[in-house]
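Rest of the complex left out; these chains stay put.
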Amino acid sequence: MKREDLTEKILDIKREKGWTWKSIAEAIGGHSPVLITAALLGQMKLTKAQATEAAKLFELSLGEERMLNEVPYRGSFQAPPTDPLIYRFYELVMVYGTTWKELIQEEFGDGIMSAIDFDFEMERLPDPRGDRVKMTMSGKFLPYKYYGATGNSPAYGYKED
Amino acid sequence: MKREDLTEKILDIKREKGWTWKSIAEAIGGHSPVLITAALLGQMKLTKAQATEAAKLFELSLGEERMLNEVPYRGSFQAPPTDPLIYRFYELVMVYGTTWKELIQEEFGDGIMSAIDFDFEMERLPDPRGDRVKMTMSGKFLPYKYYGATGNSPAYGYKED
């Protein structure tokens, strides 16, 4: 069994039942629809309890239930993405990536915004000129470490300048 | 003169003067540092007034000033980006792209979040476990249009189901 086959099966059931991702997320236990959707699409894992709920909902086998609790091999496209909706996000990285790098580093020093210790929320922003998709995300700033420093003092620590 | 040569010149001056992007944005007129930085990095244009301010600040020639007011050929990398900070954003699209697509479409119908009619803000989120980079963005939802409809009524309009 491959993860994409399980994803296809889940999408088939969702379609036949006429469920939405929100209703599925609620049925599984009120967690973030983003996380639940990502897991059912094969990009995140569910916890054991969530996987059990999901298995009940979709009437999955034990093997399928456990697969939902496994960490998947992530990555949903060969660059660049061809779907217009997904491409727009990719384009934002292409147009603003260097700017984000400059401003994050100016504010935080050398490091990255974590894509792992990462929060995400999406909401509809009503707007008379046309509603907007609002995305709020935050990732822990992770500073590059000065490994191998041979001095005495805060050898291990990191004090950038 | 190529846009990247102008960018390189601006970065040289910024380095020699010891300026920050924020101070540059203020000097140019208090606009969003994101936009100003993106323009000076060759990914956005400055307005005429901003370009004049920038030209004063960086002591640019008339041709260079006008180039800052030109729309650039955008796109800062061949996919995928190699820089770790920029790559993390790319990775987010790879891991969450399909999820965003599913959830945006469930909420809004068929269409995209515009990367053109688009707001962006970045801020530091203090956190005892390590400060976080917070990014808030909103893009206008653009529904796919039903062109070529031959019926009478709301032929041009779009009423998805």
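Each chain carries a letter (A and B) given by its place in the written order, and its residues are counted from 1.
In the analysis below, a residue touches a chain if its C-beta (ideal position, glycine included) is under 8 Å from a C-beta of that chain, and two chains touch if they have at least 3 such contacts.
Nothing here was measured: the structure is a model prediction, and the numbers come from that model.
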Tell me how many copies the full complex contains, given that 2 of them appear here. 10
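The rule is simple: only the chains that are shown with their structure count from here on.
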Expressed in ° and rounded to a multiple of 5, what is the rotation angle of the C-alpha superposition of chain A on chain B? 180
When the C-alpha atoms of chain A and chain B are each averaged to a single point, how far apart are the two points in Å? 21
Name, in rising order, each residue of chain B that touches chain A in their complex. 20-22, 33-34, 37-38, 41, 43-44, 74-77, 79-81, 83-86, 88-108, 111-115, 118-120, 122, 124-125, 127, 129-142
